[in-house]
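These notes are about the structure you will find just below.
As you look at this complex, bear in mind that one protein chain is not there, while each of the others sits in place.
So, subunit A:
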Amino acid sequence: MKVLVTVKEVAEAADDFEIDGLDIAPEYLEYDLNEWDEYAVEAAVQLGEDGHADEVVSVTIGPERTEETIRMALAKGVDRAIRVWDDDIGGAGLLDVETKAELLEAVVAEEDPDLVLTGVQANDDGFGATGVTLAERIGFEWAAVVNDLELEDAVAKVHRELEGGVEEHTEVDLPAVLTIQTGINEPRYASLRGIRQAQSKEIAHQTLADLGLDASTVESPIGMTAMYEPETESDATIFEGDAEETAVKLASVLREKGVGAE
């Protein structure tokens, strides 16, 4: 079977940052592979190693800069990658889940995978909806927030992580889209050998036109109109001083509350 794993490079904001217009100013952003996608990539690579998957392909929507991040997925054992991007996509906000799903749908049509893995959500916009939207569009079955996965014949036996320390056991008919939760596995570090091999693996660049789409695909009814820092509601007593001084002050509060008494 073929496994397609979606990956996204996300920006993380520094502790102190400034907002410029509708985004955090670029000098305060650092880019990395989305945390949830790390686990999805690991799950996909393990399916390859277990003999379930003949080929693991990753797909991303992102500018040329993201190839460095995608290369890390290749270094961890993904066979090849597809990067979807052009100026029209770059000019769109891409907040609309439907838009992303439509782009991925076109890739699915070309690749014809049996299983698609995505992260539960992305660390930047946090919509948490791309995987299930994609499943609906391509007519696959799905399961969201998966933290255990076993394949048996044409069924994925998964655990879904519900709230409050409860897991739901679910059987999902393949082909399917599974959204992968953190903690499902231990994502590996890329080996030096893997990093070397990744240099020669293919990252195929696809434009809207290559996918048989046009600029209307990225038109969206959803747009961001403001970004701001939330007002802090903190009325915490903050202890000032060096480590020693603050520890003394905190210790006295703790003792007042009866903590640490024999």
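Keep this in mind: a residue touches a chain if its C-beta (ideal position, glycine included) is under 8 Å from a C-beta of that chain, and two chains touch if they have at least 3 such contacts; residues count from 1.
Just so it is clear, contacts and distances are computed from a predicted model.
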Checklist outcome for this item: Answering from "Formylmethanofuran dehydrogenase subunit B", "NADH-ubiquinone oxidoreductase chain 4L", "Electron transfer flavoprotein subunit alpha/FixB family protein" or "Methanogenesis marker 5 protein": the UniProt protein name of the missing subunit is "Electron transfer flavoprotein subunit alpha/FixB family protein"
Item to check | Among A:4, A:43, A:70 or A:132, residue touching the chain not depicted | outcome: A:132
Checklist outcome for this item: Missing-chain contact among A:82, A:172, A:203 or A:218 belongs to A:172
Checklist entry - Please identify, in ascending order, the residues of subunit A that touch the omitted chain? => result 11-13, 15-17, 19, 22, 24, 95-98, 101, 120, 123-133, 135-137, 141-145, 159-173, 179, 182-183, 186, 220-230, 232-234, 236-239, 242-244, 246-248, 250-251, 253-254, 257-261
